[in-house]
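Quick one: structure below, then a few questions.
Only one protein chain is missing; all other protein chains are in place.
Entry: chain A
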Amino acid sequence: MSEQAVGTNKGHDRDWLSRIPKGIHGWLVPLAIVAVWEAAAALDLISAATLPAPSIIIGQFFSLIASGELFEHLGISAYRAGLGFLLGAAAGLLLGLSTGLGKLAERTLDPSLQMLRTIPLLSLIPLFILWFGVGEFSKILMIGLGAFFPVYVNTFLGIRNVDSKLIEVSRIFQYSRWQLLGKMIIPAALPNILLGLRLSLGVAWLVLVVAEMMGTSAGVGYMIQDARAYSQTDKVFVGISIFAIVGKLSDSAVRLLEKRWLRWRDTFKG
């Protein structure tokens, strides 16, 4: 607010940015690119088959909404990613808590999990198809597996980063086991757990696209693949934009939780 005041008082060319509302700053670069892109398309500098004009893509977007096709694909994609993410994140949280809290669980479970983690997930696709076919089960399982590790690793890390001096305080106050977990360890590990969730959401989207390109008849990934087969570049762009938008929205949701739950943090804010 004070920056704005400075901008209106004396700055004209140097402080032009401060005249634009802060919320729009992040949009400036994308808008400029879209404007140049649209102009280039209007001047016939690029072929519509390679790079359709933004206006055409937006038109396609609305016609896909109108026909209901887009929401049908988006619905099934969200279902797969959501369920896979929930299963993977829940398993990651549970196992991360057990290996983080217990020496025995750490010694027995963690080495195997760390070994599994190093296997490139996508190399497991053929195996999953052999075992479970190309149906929903194998897709959701793939997504779950991808979502598992970021939550697992970060939960473990968060617990092991809890200040032992604070644990000492909880011993003096005779915290029960549940109090130790709920009022001490989880709040202290929450920054890491939420980071794990954010990373895991990203992986869930990534695996979703791969899974939807390997034999299915619905989903945004399928829509893109299908459009490619018919050279509908504009539809491919709509699909990619959908991934970008939904991905950004889900990430913002976790960031909102961070903002709310981690208000207490005293860290460098840039």
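FYI, a residue touches a chain if its C-beta (ideal position, glycine included) is under 8 Å from a C-beta of that chain, and two chains touch if they have at least 3 such contacts; residues count from 1.
Please note the rule applied: contacts and distances are computed from a predicted model.
*Asks:* For the chain that is missing from this picture, which UniProt protein name fits: "Glutamyl-tRNA(Gln) amidotransferase subunit A", "Formate dehydrogenase subunit delta", "Aliphatic sulfonates import ATP-binding protein SsuB" or "Cytochrome d ubiquinol oxidase subunit I"?
*Replies:* The record names the chain that does not appear here as "Aliphatic sulfonates import ATP-binding protein SsuB".
*Asks:* Among A:19, A:107 or A:171, single out the residue that touches the unshown chain.
*Replies:* Going through A:19, A:107 or A:171 one by one, A:171 is the residue touching the chain not shown.
*Asks:* Consider the whole complex, including the chain that is not shown, and state which of A:187, A:202, A:215 or A:247 touches that chain.
*Replies:* The one listed residue touching the chain not shown is A:187.
*Asks:* In the complete complex, the non-displayed chain touches which residues of chain A?
*Replies:* 165-166, 168-176, 179, 183-184, 187-188, 190, 262-266
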